[in-house]
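One protein chain omitted, others in place.
Should a chain be cited, it is by its letter among A, B and C, assigned in written order, with residues numbered from 1 in that chain.
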């Protein structure tokens, strides 16, 4: 399903570490798959924040020189998949408040569903917003509460409904928070005399830190005066980790709630094969994200795994799309079949999900064009039927093929010889002890939706 | 071995095609793995050449607007891995001669070994060179010969010794040439009323053109007045296709001399496993180029294939390398092990080649750090012992670990539990009917080396 | 004194004009002498604001395409001379508030002296500041007041102490305000069915609009529903137009309070000559700003005006300054004497002001080096002895040569044969009916200084 779903963020924090900005740079680089549109790093030095942020990949935006200017031992960073709309620059994170007494920076992954309600309330009290992001709302609320920064963040977290993994930077202080349902991941590790915090454990691993502590749902963790203190700001709740983190977003080498992402995906492949016997010659995964599931499927089904599709590694956003006329002549850019592998074969094509169906249809056609005798599509997730309001860009209901068509109709639309999705139950089985949010599959939203309820009903 | 060996070019040509520059853009994008440093497109319109070239990826360099300005139905393009040295811009291709009578553009993949001899001769006759590339020498020689452009190119080709796949653009004319030994690939396909030529067939496939004609070693092919004519400019010779094209450079979906690159690599994996029984739990390929060989090895050895290493897709040249201090703390950026997969396992790690050995050692260490009980390294090519003078950047003999150490010593150096390379004979077996140049493995250069002989002997 | 004093802004507004963004572009271009560091334009279209702003000259920042994207018939623009300090981007204007009910943009020229007091108050009420500019404070205050946008702007203006010429943009509404003392200029003209507002009349003239209305000190003017309404928000006060606007900042073709700037400067030259008879051969003005005064001096003194100094038109901020070693060898870049004109002559050199004295000394030396027999410096303004807190960047008292030295000492420092400044009285005479703020000459600040008082006393 590649390039059809987008998450909007990855966050990173470094506490009491020399070269905090450089470490954050490496962290953001490793989280880049969570957002390629914009990057930013803010550092705190003696109560003053320096910041650099802008559009582009972390490694394109920052240079040795620019990192040197970001002095300080405490830092927060952010990568972002930007949504459409004017003046996006005002939404790039970290977002900074420069008060007379103190300076504060915030990075945020997720989406607040009572955003409008909070915004109205804050505006009534006279807040002025320069951008349109919910991160600005969080920052304003933090500043409006009473008490120390830690107390204000805690009060703010208790008011927020939805998905959020936050890191707030004050003077010699980082505060990390996860929402009550645990929708978005957030972990930390000790590093020398300090700490690093990251959306995914892969960004800790690359620093040689294999011991991770996951921040709990509803927990607030304070890195202050050199030590860590942990506290719950909300009542315990059943966990609702976003299923899409496991299925698509996270890097295979990350662990989420102690379950390895690659292992999860392999297990979905295995479960797909278990109750679905089909005669075929090859299993082909759609690169890159479906490779793990394909390995699991091939192993369980006893069918040969093959590399039947090649992905162009150099595709970026600035790419000039082929016109329809060129497409009709067969021109395509991102994926190519290996004809030698595919020709004359019955292929099981494993993909991680189907959103609009257009990409799946294109790949099926590619395989047929390359001579596949049959193409059996197996999707390592259930049918997406409902939009997400917790930070995944699955846009509107109308664009979701699964909201309009049955499995059989989708099969016809994508021109496959057969099609199977996983059931929600199978998916939950793959997650073992981890509770999943499966709202996009079954509409079971784990929080009230406030003004988004209306959007859902239309 | 990824990022240790570089080839220097990919070439593309479009003849009598509306939107020739756009088609060339797609072609170069698909050949981008052959060179990421610079790109260029020249088009011919009524005897006049327009050109755009510069540093950067094809998709970053060209825009819809800039392609529109490259009007004309005949085009040549080039992607380049640039060598070090001043004023590189003068070496970016295509190179153009703007005479009073006619304008000519040349693109070139390969390396001429009698370059200096030709240069001296041309300078004696008064030629002035602005850059340092052998492509400029080829262009000058073409212009100095007598007769039509076609005759001049033919005479020039006969003088060149070494590796070259050339495309020359004149008015309503493309001329494609391959060296006598067939060291570098070059193919073409009919497209509508015109033709496209490319270094690799993957760049023809993506245009929906699955029927390819390989230009023969020692052949010159003229696309002129709408038709193709083929002729030999040199005596037939045994073929010496660069083995590295199969092993590392080419995209797995390309066919070279009718042998699919992925299939070749899978076969090398199979051959590695065939005579080498080892007890292990997992086969892990070093991404991306070793995946095919890993599939072949796993299949033949009956050991489970696993995705044990994850590569960061966003690494580019501008990347800030971790300092030694950070490296010592375990920081690394490009590859990460999946601990969950590796821990406690005996791993067969498949890589395509070893150049300096430092990368292999780093990966072995990564796997051990992630808990691998044993790491057995299998290399899907022979030991590299000699430099290449035919366009592969294997630099000097001193940097080649295989020129200084035995297999056993290399094993110790890279800290593997065991190490096996392929034999040159096994490699040739995988190539079937295709004759290979294996000079980098056995020093059997297929041409005289002229002034490079001296470099070899030191 | 060129390049020693900087003002910080020029503002422009366009109301109910098709191509409002293009007209604003021309307006800002004409106000560019008031600030070259950054430019910005915001337009209002059906309640939504689009904005483009960034570092650089207006003509470098905006393109035809980018202006087309700034759709709407109401616009505000700003040019800025940026002060030092981190994250300057947050201070570039226009500054926008994006509320749920309405969007508002503000541009501001001047400096508020009760800035800190307002900031503390606003922060107490929970405002969060992202930048460090007083413009953000103005915007926040506007949003915090009660009532319609117009009422809120009016209440805000009444709270502000210091120098400000503001334009506020709401939906189909522009509101222009000048401070009670009238320190910074602001005028408007009718254009077709709409209006344009500008810091200087030269930006109205270039649109072919020679009929200007100056906004009065303490006045608020509303452009709303197609008509203009004017009202006073503050009690009348004696006027204190910034003398530096006449002396240095404004373009010679601007009128300020109906007095032409060139005419004012010529008059200062005349007054300088009137009571100061000196035998000399030539009058030379330091280009560009002192030419008007030189004409006046030459005319009144009956001494020949000559072009003795040539200014390099291509100097910009990125210029590499000559090292001291090169300077000692006589290397200099911006001004050159015409030796042929100067040699053997007694020169009256007219400059508009002296700030640190280093530039004056350099020019005197240049003239002597070119053979001037005598150099008599005449300054078309009084000695600067006090810093400005109303928007002129005369930095700290220590840097002002006039705060440390007498006229005689300055004469010796700049190595002139004689030196004369104007008296404050003469300056006021040149301004005729217009009351001037002469605080930088005599310390007579026209408002309380709040926290700046302290800075003054140190």
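Structural remarks
The definition used in the following text is that a residue touches a chain if its C-beta (ideal position, glycine included) is under 8 Å from a C-beta of that chain, and two chains touch if they have at least 3 such contacts.
Just so you know, these numbers come straight off a predicted model, no measurement behind them.
Contacts of the undisplayed chain with the visible chains, over the whole complex, involve B, C.
Of the options C:64, C:124 or C:146, the residue whose C-beta touches the omitted chain is C:64. The residue from C:215, C:301 or C:341 that touches the chain not shown here is C:341. Summary of contacts with the chain left out: across B:50, B:358 or B:423, the touching residue is B:50. The hidden chain makes contact, of the residues C:99, C:126, C:252 or C:435, with C:252.
Shown as candidates are B:13, B:131, B:185 or B:296; the residue that touches the absent chain is B:131. For chain B, the residues touching the chain absent from view are 48-51, 86-87, 89, 95-101, 116, 119-120, 123, 125-132, 139-140, 143-144.
Panel shows chain C; residues 19, 22, 25-26, 29-30, 32-33, 36, 57-60, 62-64, 67, 192, 202, 205-210, 251-253, 255, 260, 262-263, 288, 291-292, 295, 299, 304-307, 310, 312-316, 318-320, 322, 326, 329-333, 336-341, 369-370 of it touch the chain omitted from the view.
The rule is short, and it goes like this: only the chains that are shown with their structure count from here on.
The central chain of the assembly on a C-alpha centroid basis is A. Residues touching across the chain A and chain B pair largely coincide in numbering: over half of the numbers involved belong to both copies. For chain A, the chain with the farthest CA centroid is C. Spacing of chain A relative to chain C, judged by their CA centroids, is 49 angstrom.
Centroids built from CA atoms put chain B at 36 Å from chain A.
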